[in-house]
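Omission of a single protein chain aside, the complex is shown with its protein chains in their original locations.
Naming follows writing order (A, B and C), and every chain is counted from residue 1.
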Amino acid sequence: MKESLREIYTGLSSLITGLGITLRQFFKPVVTVQYPHESLKMPARFRGHIELVRDPATGKPLCYACKLCEKACPTDCITVEGLKRDGEKRKSVSEYHLDFTRCSLCGSCVEACKSGAIRFSKEYNLAGTSKEEFILDLFRRLEREGK
Amino acid sequence: MSPSEVIAAPEGQRETFVLNLGPQHPATHGVLRLKLTMDGEFIVRAEPVCGYIHRMHEKMAENRSYAQFLPNTSRIDYLSAMTYTHAFVGAVERAAKLEVPPRAEFIRVITSELNRISSHLVWLGAYLLDLGGFTPLLYAFDDREKILDLLEGVTGARLTYCYYRFGGVCNDVDEAFTRGTKEFVAYMRPRLDMYRALVTDNIILRKRLVGIAPISAETCRKYGATGPVIRGSGVAYDVRRREPYSAYPLFDFEVPNFPEGDCMARYLVRMEEMAQSLRIIEQAVDRLPEGPVMATAVPRVLKLPAGDVAYAVEAARGRFMVHIVSDNKEIPYRVKLRTPSLSNLSLFEEASQGLVLPDAVALLGSLDLVIPDIDR
Amino acid sequence: MNPDSPQAHEESAAASAGQPGGNGASGPSVLVGPPALDQHTPLLALLEQGLASEQGGSSVEAPALAGKAVDFASRGYHVEMTVAPERVVLAAQLMDSSGFALDTITGVDWLAEGQMELLYDYFHPESPTRVLVRCRVPRAAPEAPTISAVFPGANWHERETHEFLGIRFQGHPNLTPFLLPEDADYHPLRKDYAA
Partner (left out) sequence: MSALAAIQIGEPLRLVLFLLGIMAFVGFNAAYLVWAERKGAGRFQRRVGPSEVGYAGLLQPIADAVKLLTKQVLVPPGADATLFRAAPILVIAPALISLAVIPFGPALAARDLNVGLIMIFAFGSVNVMALMLGGWSSRNKYAIISAARVVSQNVAYEIPMLLVVVTMLLVTGTMSLTKIVEDQAGGFWHWNLFRLAANPLMPLTFLTFYICMLAETNRAPFDMAEAESELVAGAYTEYAGMGFGVFFMGEYANILLGCSLATVLFLGGWQCPFGLLPGVFWFLVKLYLLVFSVIWVRWTFPRTQFYGLLNLSWKILIPLSLGTLVLSAAMIKLLGR
């Protein structure tokens, strides 16, 4: 009998402390970020989908279509086409497609790239209505950015 | 009728019906299906049906080079992705005899332990949700957010990190990370006391967990269950102590185990493990040595010597072992991923005999299953 | 860094601690002391003597077992034993009686040699010893006795190995596909499996 009475007592006191804790939380400020109105700044090393890097001097993409990234990618997401424009020593990129539906953001391509021509972008809200929208054309995107 | 009478009742007498718990069910936390043969609300026989999220990682491993399989390892058990990559990277280093610099080993221990705490916090929230308490989930996820921000600052990812490389880690840890980790340890300790007051000592929770679904150490051994499940049955089996790897022998931490083997014991093991992980992180951050984070002589094309190599780590759910059979080519011949959730779930059929539905849900939650971990 | 010297491990806090598989084991070892290389003779002797004594009675003249100690630092297990398919259940019973737990069953398809191999990994909850039992079966009709009677945990491992490689386990209570759909009759992990 004494045992069950003590158990009832400890039980009730544990309920009361539980209520006390949630009440204290009730009056504390909100911790959540109200997303559409406020949004967080992504850290420096954040891994969004990759993007081409522009050569600061000439303004053209650094990539010369050596296809190292294409070979390094585990899921074959990258297809690169390059052509040798006259008046230039090396090839330069003309087509750069990234199939973001299969990319696992592992960074093997960025590491494999010798000339630092691709890096992670800070994009994270990528809503789309069809799968084709996620076959990203990075070359076109770089040009559009250029404008 | 008490549980034992349910099982004892002769076959003919019971009118049973089959209830499908899953694959679409809040209590299974993933696409696991439990075919429960029930008599009223007692479970006569439970048969887990798996395979709904089977992606065949082992076949993928057989047509990818070692470096290309790295992203897969963090997608087997996405809640303790760091430890799973640690196992695969460790196996390759063990076979190729790569020397990992001490700073990289310390960083691996810190990030693995942070990952373990974040995995236990997800378990705590989801388990309380199974038992009907909604609020602790939000508090646990609030704490976990701090860990994810820390790891995101260093690795760039929040869940499936691709941070370890053969021979070290891909980029170094900055001062903000070490300071942030120290702040997190100081912040988390009082939070653990808050969870003890709000949840562990709560009489309703104790009535839900104490003495429910006891599992003996012998059953754990027979089914190969490891991690908090076997530590909840009194066996202090921890891969970090049994097969020491990385820099774990340099840190002192206890392996919590409780003899009762019921849901409460497994719950207390995980809560205590979070405190132990905090101790490890604290020691590791204090003694973080200087130096490179990447081994120098890592061959560009990695070929493992022919034969077998096995490497086991203590993941959040238990012993994760990678067994690579290689035939001296850059693509492995066969990779076996021994996942803890598969063995932990295999004892569910025996442990849930005669339980009531709410207790079966409590048992399922106490096993802390990640379904892709079972199906691979 | 000599992998066998455990004490090099303890006092060198800042030294290269990255020796994977260093053996500073502190668990109470039921069977074998810290797994330095030569420590395994007692386990090996026990297993060989146990298996050999059975073999005397069995009619089939199976090749005797070939057990050998292995360097943990480079392989990840301490003792390796090659056993004939009929000995698998016996080996499992020996492992069970010495307190081991079944880690996993790996099936490997050696297409070139026309054989399939079964790897039984064992770990021990109390002692740091790790044992690997190998068993070769012909590729044409891969058959092996089930050990789910000894280790109920093996039930699912065997179902998985059966559906991935087609190795039939005699006496298995329910050899239906475990991860693949119920009506799957293909074996994906076979080397000659056309996707």
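The working rule: a contact is a pair of C-beta atoms (placed from the backbone, for glycine too) under 8 Å apart; a residue touches a chain by one contact, two chains touch by 3 or more.
As the structure is a computational prediction, the values presented were derived from the model and not from experiment.
K.L.:
I'd like to know which visible chains would be in contact with the absent chain if the whole complex were considered.
P.N.:
A, B
K.L.:
I'm checking contacts with the chain that's been left out. Which of B:I110, B:L131 or B:M188 qualifies?
P.N.:
Residue touching the chain left out of view: B:L131.
K.L.:
Among B:N72, B:T155, B:N202 or B:S326, which one touches the chain that has been omitted from the display?
P.N.:
Final answer for the missing-chain contact: B:N202.
K.L.:
Which of these touches the unseen chain: B:D39, B:E93, B:D359 or B:D375?
P.N.:
Of the candidates B:D39, B:E93, B:D359 or B:D375, B:D359 is in touch with the missing chain.
K.L.:
Footprint of the hidden chain on chain B, which residues?
P.N.:
17, 19, 25-27, 40-41, 128-135, 138-139, 142, 198-199, 202, 204-205, 207-208, 212, 356-359, 361-362
K.L.:
If the hidden chain were put back, which residues of chain A would touch it?
P.N.:
Residues in contact with the chain left out: 8, 15, 18-19, 21-23, 25-26, 28-32, 34.
Operating definition for what follows: only the chains that are shown with their structure count from here on.
K.L.:
Averaging only over C-alpha atoms, locate the centres of chain A and chain C and give their separation in whole Å.
P.N.:
Centre-to-centre distance between chain A and chain C: 42 Å.
K.L.:
Using CA atom averages as chain centres, what separation in Å is found between chain A and chain B?
P.N.:
Averaging C-alpha atoms per chain gives centres 25 Å apart.
K.L.:
Can you pull out the residues of chain B that are in contact with at least two other chains?
P.N.:
Within chain B, no residue touches at least two other chains.
K.L.:
Show me the residue ranges of chain B that touch chain C in the complex, using the header's touch definition.
P.N.:
50-51, 54, 56, 58-59, 62, 90-91, 93-95, 97, 99-102, 104-106, 217, 220-226, 230, 235-237, 241-247, 249-250, 287, 289, 307-312, 319, 321, 323, 325, 333-334, 336, 338, 342-343, 346-347, 350, 375-376
K.L.:
Any idea which chain C residues touch chain B in the complex?
P.N.:
1, 9-10, 13-18, 20-27, 72-77, 96, 99, 101-104, 106, 108-109, 119, 121, 123-128, 130, 132, 151-153, 155-156, 164, 177-181, 188-189
K.L.:
Over in the complex, which chain A residues touch chain B? Could you list them?
P.N.:
The contact residues of chain A facing chain B are 7, 10-12, 14-15, 17-18, 21-22, 25, 31, 43-47, 72-74, 104-108, 111, 120.
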